[in-house]
Structure formats: C-alpha cells, structure tokens
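Removed: one protein chain of the complex. Kept in place: all other protein chains.
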Amino acid sequence: MFILGNKLKLSVFGSSHGKYVGGSIDGLPAGISIDYDYSRKWLDRRKPAQSEITTQRKEDDDVEIIAGIHNGYTDGSPLVFLTKNRDYIDRHYDDLYYNPRPGHADLTMYYKYGDYRNFEGGGFFSGRMTLPLVFAGSIAMRMLRDMNITVVSYIKKSMDIVYNNDDDFDEDYPYNFSTRIPDKYLDERLHALIMKTIKEGDSLGAVIRTRINNVPPGIGEPFFDSIESNISKAMFSIPAVKGIAFGAGFNLSNMKGSESNDEFYYDEKDKRIKTRTNNAGGILGGISNGMPIEFDVVVKPASSIRIKQKTVNLKTLDVSEIIVKGRHDPFIAFRAVPVVQCMSAFIILDFILEEQHEKH
Amino acid sequence: MFILGNKLKLSVFGSSHGKYVGGSIDGLPAGISIDYDYSRKWLDRRKPAQSEITTQRKEDDDVEIIAGIHNGYTDGSPLVFLTKNRDYIDRHYDDLYYNPRPGHADLTMYYKYGDYRNFEGGGFFSGRMTLPLVFAGSIAMRMLRDMNITVVSYIKKSMDIVYNNDDDFDEDYPYNFSTRIPDKYLDERLHALIMKTIKEGDSLGAVIRTRINNVPPGIGEPFFDSIESNISKAMFSIPAVKGIAFGAGFNLSNMKGSESNDEFYYDEKDKRIKTRTNNAGGILGGISNGMPIEFDVVVKPASSIRIKQKTVNLKTLDVSEIIVKGRHDPFIAFRAVPVVQCMSAFIILDFILEEQHEKH
Amino acid sequence: MFILGNKLKLSVFGSSHGKYVGGSIDGLPAGISIDYDYSRKWLDRRKPAQSEITTQRKEDDDVEIIAGIHNGYTDGSPLVFLTKNRDYIDRHYDDLYYNPRPGHADLTMYYKYGDYRNFEGGGFFSGRMTLPLVFAGSIAMRMLRDMNITVVSYIKKSMDIVYNNDDDFDEDYPYNFSTRIPDKYLDERLHALIMKTIKEGDSLGAVIRTRINNVPPGIGEPFFDSIESNISKAMFSIPAVKGIAFGAGFNLSNMKGSESNDEFYYDEKDKRIKTRTNNAGGILGGISNGMPIEFDVVVKPASSIRIKQKTVNLKTLDVSEIIVKGRHDPFIAFRAVPVVQCMSAFIILDFILEEQHEKH
Partner (left out) sequence: MFILGNKLKLSVFGSSHGKYVGGSIDGLPAGISIDYDYSRKWLDRRKPAQSEITTQRKEDDDVEIIAGIHNGYTDGSPLVFLTKNRDYIDRHYDDLYYNPRPGHADLTMYYKYGDYRNFEGGGFFSGRMTLPLVFAGSIAMRMLRDMNITVVSYIKKSMDIVYNNDDDFDEDYPYNFSTRIPDKYLDERLHALIMKTIKEGDSLGAVIRTRINNVPPGIGEPFFDSIESNISKAMFSIPAVKGIAFGAGFNLSNMKGSESNDEFYYDEKDKRIKTRTNNAGGILGGISNGMPIEFDVVVKPASSIRIKQKTVNLKTLDVSEIIVKGRHDPFIAFRAVPVVQCMSAFIILDFILEEQHEKH
C-alpha cells in the first residue's frame, strides 16, 4: 500500500515521466494554516539543478494544493497536492528497457509488474517521488515548530570525510554549506571530492544525521509503534536509504552496558530529567525520554553512473554492457537531506496527534 | 497499537510479572499444520537459563494454543497462544519504582503511563515479550521452509570479535556455538569475554547478521511497504535493537557507485539472473531481486548491570544510586538471535501472503 | 480480519466447541478501572439458559482477564480476556457435517474452509462468539456512563406485536420484561407467542431498537467513518442481524422532505440546539447532532428449528432431510438485545477516543 502513518495517512502518487507527482495527507486537523513560503524553501532544497553537484534536470517543482483547503486553512478533509512534470526526455531510457541497470529497481519492477512496468525515468521508483514526501513533511515540520519541536538533518560522513562535532544548530544551518556537511573545511574537501567523482562519472554514498529537538517525553509505544519502528519504516521508503541507527547506533556493539547506559540527572534550569550522554538517541523502550531523538541513515551511492557496467538482457539473457546516460546525481545524499528531515517531521507529528487521545 | 503486519496481524499481550504472556496471529490460511516440536526448538533457543551466559530466571516457556486450531490444523480464525509466567520475584523491583534504571524504559513508562505503569520486571517492555514473537515467528519460519525459504541468524560481532566469513550454512548451525558466533576460535574468545564481563557485573552489545535464502523475486513495494521498511519496523520492536542495515549497510558511505552496484549475470544452473556481489542485500527499490536478503541489527548491551549507577529519584528529584539486582543477561544478543530470526520469517511470510493476490 | 475499530481494536477468538472463547481490546487508555459486576450483569443478560425462552445450554460464562490489567487498572497494553467452554455435546453435530442446515453458515463455511472447517456447534460462527462482544462492549458502556452517555436497547417488534411508545427509560428497564419488549401487555402477548413457537419447534425474528443518549455533537465523519457506517459494520457482525435503519429508517421512503426534515429549535433549559422530531436518528452527514442516536436492527428467526427441512448432502449431492437437534433459541433476538447494546457502546467509545485528538 502506498499509505504511511497512523493518525496521519500520507499517500504518494504519480511517476517520474507521468503528468504529475503528488500526494495526499488524511487526518490533519481542520484550521491549520499552510505556510507556502516555508514549504517552498524545503522543496527548493530537494530540487534538481540547484548547483553543480546535482542532476541538471530542470523542474519548477511548483506544488498546487487542489483539495483540503478552504479560505487558506485545512478543512478536515484530505489535503491533496500536485506537481506537474515538465522537463523529461524519454529517449534516454529506450535501450534500458531490457537491460536493467545494476543497483536500480529496473530488474525488480520487471519481476513485479512485468510488461506493465512504469519504466521511464524509474517510474514511481524515481527519486522524483520524494517531492511529495518533502511537501507533506514540510507542513508537518511547520506545525512542529509551533510546538517548539525542531528537526535538523545534515551530511555527517562520506568516504573518509566525517563531521563528529556538536550539532546544536538550527534547521537552516547545514544549508549554508555547499555539500551540507556543516563545517567549512570538511565542506571544501567534500565538494572537491564530489567534483572529482563527477569527472570520473561515478557517485558517492553518505551518512545523514538527524536530530529532533524538544520531542515531548512519553510518545511512542513498545509494540509495534515504537519511535524507531515508525521512523525507520518511513526512512526506508526514501530511495537509496539502506540503513538506520539510533543514538550510538552500530557503535553499541563496541560498548559495555556501563558505558552505553545514559546516566540520568535533573536539570534545574529546564526543570526536567535529562541524560548526560545520549547513546539511546532519545528513545527508551520505543518511547521518547525527552532528550533529542538522534539517528543516522546511510544513503548508497546513486546507482546511475557514466561508467560502463555489465548487465543481462532480459529477452536474450545474454550479457550486455550499458552506460547510463541522462542527468543524474553524483551525490544523491545532498538532495536526500531535506527528504530525511521532512519525513522525520511527518512521523513525529503523527505520533503527537496519536498521543493526544491517550491521556488518562 | 500492539498489532504488526498487513495480511498477517500479529498481536502480543501480557507482561513480565503478569499471569501470562501470549499473542495472536490473524490471517493465517486455514489448513496449516502446527509443528510444535519445531516451535519448541526455537523457544528453547530464546529461553532464559539455557547456559551460564544467560539470565538464570527459570521458565518452562510452554506455549498453549487456545484458539484457531481445529483437529490439529489452523481453522482460519485467529491463532491465539499463551504461556504462563512462573518464576518471578517481585521484591527485586521494589526500590526501583521511583529510581529509573539508566538505559531502561523505567523512565519512559513513567512518562507515558504515570501511576498506572506496569512496572515489575519491566512489565510489557520486558524481554519476556519476545517469547510470543518467537512462537509466532517459528510458525512462519516453518511455513517458509515448505516454500524452500530459509532464515539464518547469528552473532556477527561483539567488541573486536568479528565474523566476516561465508554464511551459507543452515538455520541450526550457529546454535552449535556457545555464543552463536559461527566459528570455533571466535566462539571461544567471545565466550571468555562474556565470562569476564559477568564477573565485572557488566554487559556487552553485539551485531546480529541475518540471511534469508530463496525469497522469490518481486515481493515488496516502493511505498511504503518496502522489504526494508517492514523488516525494520519489526526489528525495532525487539527490545535493545537500535540499528539495522541491509547489504553493505553503513559501509556504503565508503563506496563509490562503481563499487556498490551489484553486477548482474545469468546463472545457467539456477536459470535466473543473479548478482556477483550483494551490496543491496537482495533488495532493489524495496523489492526482492532473488538474491539472499541480508541485514545486520545492532543490539545494545543489556541495561541491567551489577555496577553502581546514578539516577534521579522521581519523587524527590534528588540524585540517587542504584545497583540493579535480579537475574539478567550479560549478553542479551545471544537470546536475541532466534528472536531476530523468527521475526524476519514472520515479515517475509506476510509479504508472500500479500503477494499472492497481486498477480495480474 | 477478526479486528474491528479505529482507535480501539477489538478482536474475538475461539469457537463454540473449542476450549475457550475470548477477545482483546487494544487501545484502551491506561488507568481505566474495570467494573466486573457491571460486566457480569450484561454477560448474564446474554447467557443461555436464563429462562424458559432461551436455549438450555448451560455455561457459567465467567470471564477472566488475563492481560492488560495491573493493580486493577488498565495498563495501556491489550486487554485480553477468556471464557472457558464447558457444556458442549459434540454428538448433536455428527450427522450435520455433510448436511448443511438451511439458514446456517454450514454451507458457506464448507465453501470457505473446506475440510478444515471448524464445524461443531457452528465453530466461530456460533452465537457463542457474542460473549466476548458483550464483555468488550460492557467495558465501553461503563466508560460511557462516566461521560453521561447511556445506551438503551429493547425488543421493538416481533410478528404483529409492536412497541411504538416513548423509550426514554434507562438501560436496565427493558430487562424487567420477560421478552424484553418494554410493555407489560405486549410482553405477555409476546411471551405466549414464543411459548407457542417453542411447541411448534419453530423460531421467531424481531426488531431491536437502540437509543444512545447524550452523544456529544460533532463525532463521526462523512467519509468513510460515518456513525452509520461504523455502527452498521459492527451490527452485521452479530449473527442473525440482516438489516439496520437509523431514525425513521425505511419509513423515509413514505415521507416527503417537508415531513422528514427535523426542525431545529433552541432548548433554553439544556442550552443547545435540538430538533423537534428525530427522523435523522441523531446523525446528519454521518456526524452526531446532539439528539439521541436511534436505530433498529432486524434479527432473523434462529435457523435451528425442530422441524424437518430439506437440504443437499455435500458428498452425494442428493436431497436429504434433517431435523436440527441440540439446544437452540426459539427467540434469539432476546439474547441479542444486550449484544446490540454493548456493541453500540463499543463503537461510540471508539468514536469518542478518535475525536479527542482532532480538536483544533
């Protein structure tokens, strides 16, 4: 099912080379004012052709809300929104129809949908489907801001370039850096690496870090709607995401309990219990503990590269060789940053709306 | 909601120190024969007090099916099963009621449920809740075997002890090793490390690797029921799991597309397309590609340790110190292996049942 | 799926001649005190062998809550409850296995489940499954009472005996009458009719009227969770219910808009808008308008009768004749009254819990 969420039901539709991509959100309360400028900002950060390190496909990415709004406010019915596709070039895909690109969903969409596969431009497997994810998530992120909850995502690592410093900055800060790694020196190094990779016709993977501040303690459930469960379910719907880890993550396998347990203390200023470390990523037993929710996702290198690769022809079953043409992203993680950020917001808002009725 | 799955709906209930733990599975087809001996084997592998490296809490863990079976076969109604709790000792928990243990859900259950929290023994946050997960999953795993699909899980890593070799062995093989790391030499080292950790009153984390063989190509969906999405949602319901990564996982941030893309070839013997590497973990675009589905989960060190820790008293808000008594697991990953394995089977079966009606 | 509800998920399990029938409710807030005496009263009203006009099958119908309760209060995890089956006599059913009883689900369970059908006593198609419906609903009804919402159900009609008077009485009142039609004279007539029907070995149908008082205005939705939609979905899960109509119901086809429209007026005493008539049954556009929610359900005559009937043998496909032995209800609507009442309460509570988070 193309439906995500509990109290909020997000649906996405359309495809890369169809007329539209779009989405709907069912379950928003009536009376929410939509902040188009705010959403526009996040759409622009996901947009192709923003800079020299993204694909050059040009899209306006204008989103039109076609239902669910009345006099500028949500009306309690599904909020539905559309974006027209414009600049697609079908001919890039002709010779790929029977020659699945390694790392792409070409082969699996063939297995699943056979001759009815929506193939061009990756169909509904395309990164273009993240546009409605960003729009929906940006509305959630805007609503969370009114509750003083903020979400920050940024590039933490690619190859040997790693940002391991403090990340108590605001949601816009990482976007000041050309590669979205929040450090001037690392940014320069990463930018140079990406430019070199473009020249080689290759692509790079990365780790994206997310931090969600001021999530109220007590949201989430042990079974089966833990915060980790629902965030991970959403993250793995973002193309190219292959892993997620909360708090200290995989490094927990290098730790003893005496190290990994986060010591509690009472913060006199904020009048609440905090932990000195945050190895748990703000979540204990699936439920928020009041510390920032922190997690990493790993984004694989974009599978579309300009280097000759071997594949199997689906009709002849012979080996064939392909070079993927078209306009692609050498560092797809760059554009994935706002997608991860917005989808995180969507899931947290879903939890908060769910929570509102559970109070005894 | 305590409900997981699409075609199959798994529910768990009960609590550590209540009368029962149990579960139900709705959506099983009628006519499935239950293989109690097979399920028993997996329950035994999850059981406490199996060996010197597990908690010494003694439980028979006998599961009784109380509904959904007729003349030895499933009847198409919910399969409901119960296990009586026996050997619990309440007094261990008295002084913890207002002194939340670091790393535990004590604090978050207080936030969520207040004075109504089911506290003793961790209530329904307890590892004891994995008993119904194993039983349900063992039924799924048995059904998958009849389709030639097998699931293998084992300890891959703890601290600097890492198994990185071939894992094309059967589902029972890792259980021949005292620590479930499938190598004699590593097993000895890990066993010694665990024994040392027990003496220190501390605990260890680990990485568990899972490999699912012969999953038919074409199951899963891009949005929002990708294989990664649904497996991860299930995994994060297992207490102590904090991360999951498919295929090459977080190492994808160290790779270029030309390395991470899995080259296709046609296997003449098996008469199907395969990949030479499996960095994608058997999943492209959220859908199985016919290669083994492979993923790691990281299990944090058990938070219950016999070392003095600081916490905050919930009534006085003063700092207090606690030592967690009771019987706990120094290496909880050991018992998590069959839980991960069984839950993986449950999700794959759910996908396969879902798939059956989608054929055009 | 054996799961009903949105915020509350009710599941039922077991079967007529299995060891147990039971159910679970997921989604109850923590901190609800269970009023066993209250539930007991409703179970007794559903019980077989209450009087000479019910089946003589004897069951204690003791319900044990086995999970979801901690120190006498709900703990936020699924509330699971069981009732042991005791007094069943298998031999009554032997010769029916291949001779489906007219009006029963015998034939359709054969179509659906084949040789795996849970047949004895109607399996999970049995009226015995209404026991967990009543228990779950009685908890809801008790919670609604604390919100001043009350539910009243009673026999309105059977054959030419019709109660058409005022029904502003309390939830217990109809149970003062031997047939649950709330009028002394009609009760005597109906009782005599039932006794005559028993002698003939036949059975009777009836209409049950329900009135739900003080439902807050504004609950429900136009699509697809209208109050009518969700109440009807629940009602049609009660065996033998074949129709439902709200307000003036089918009589609306005899009316003009100028008659059927309920005129609004402002009630100075209650300080709210009311309607002079209630042809809409308290629901406009799927949403409560503050008037009592009123509806009728029709219950067909019990299909088990002691009169010879023709059927088809499933093996030979020859015509055969059967007389249904065993202990059956000549006037099943009598025992359906509390089932309808309790299930109505369950759905209204589900709406109210759902509503709590929708407020802007």
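Per-chain numbering from 1; labels A, B and C assigned in written order.
Assume a contact is a pair of C-beta atoms (placed from the backbone, for glycine too) under 8 Å apart; a residue touches a chain by one contact, two chains touch by 3 or more.
Everything quoted here is computed from the prediction, not taken from an experiment.
Novice: Would you indicate which residue among C:41, C:189, C:233 or C:325 is in contact with the undisplayed chain?
Specialist: Per the contact definition at the top, the residue touching the missing chain is C:233.
Novice: Just to verify: which one of A:3, A:147, A:195 or A:317 makes contact with the chain not shown?
Specialist: From the options A:3, A:147, A:195 or A:317, the contact with the absent chain belongs to A:3.
Novice: Kindly note down the residues of chain A that lie in touch with the hidden chain.
Specialist: Listed in rising order, the touching residues are 1-3, 9, 11-15, 18-22, 24, 26-27, 30-31, 66-71, 73-78, 80, 82, 112-119, 123-124.
Novice: Even though one chain is hidden, which residues of chain C still touch it in the full complex?
Specialist: 1-4, 6, 10, 12, 100-105, 107-109, 111-114, 116, 124-125, 129, 157-160, 197, 200, 202-207, 217-226, 228-230, 232-234, 236-237, 239, 241-250, 252-266, 273, 275, 279-281, 283-290, 296, 298-305, 307, 309-312, 317-319, 360
Assume only the chains that are shown with their structure count from here on.
Novice: When you take the mean of every protein CA atom shown, which chain's own CA mean is nearest to it?
Specialist: Taking the mean of C-alpha atoms per chain, the most central one is B.
Novice: So, comparing C-alpha centroids, which chain is the farthest one from chain C?
Specialist: The most distant chain relative to chain C turns out to be A.
Novice: Can we say the copies chain B and chain C touch using the same residue numbers, with more than half in common, or are the two sides different?
Specialist: same
Novice: On a C-alpha centroid basis, what's the spacing between chain A and chain C, in Å?
Specialist: 47
Novice: Centroid of chain A to centroid of chain B, CA atoms only: how many Å?
Specialist: 26
Novice: Out of chain C, which residues touch more than one other chain, so two or more?
Specialist: Where chain C meets two or more other chains at a single residue, that happens at 30-31, 76.
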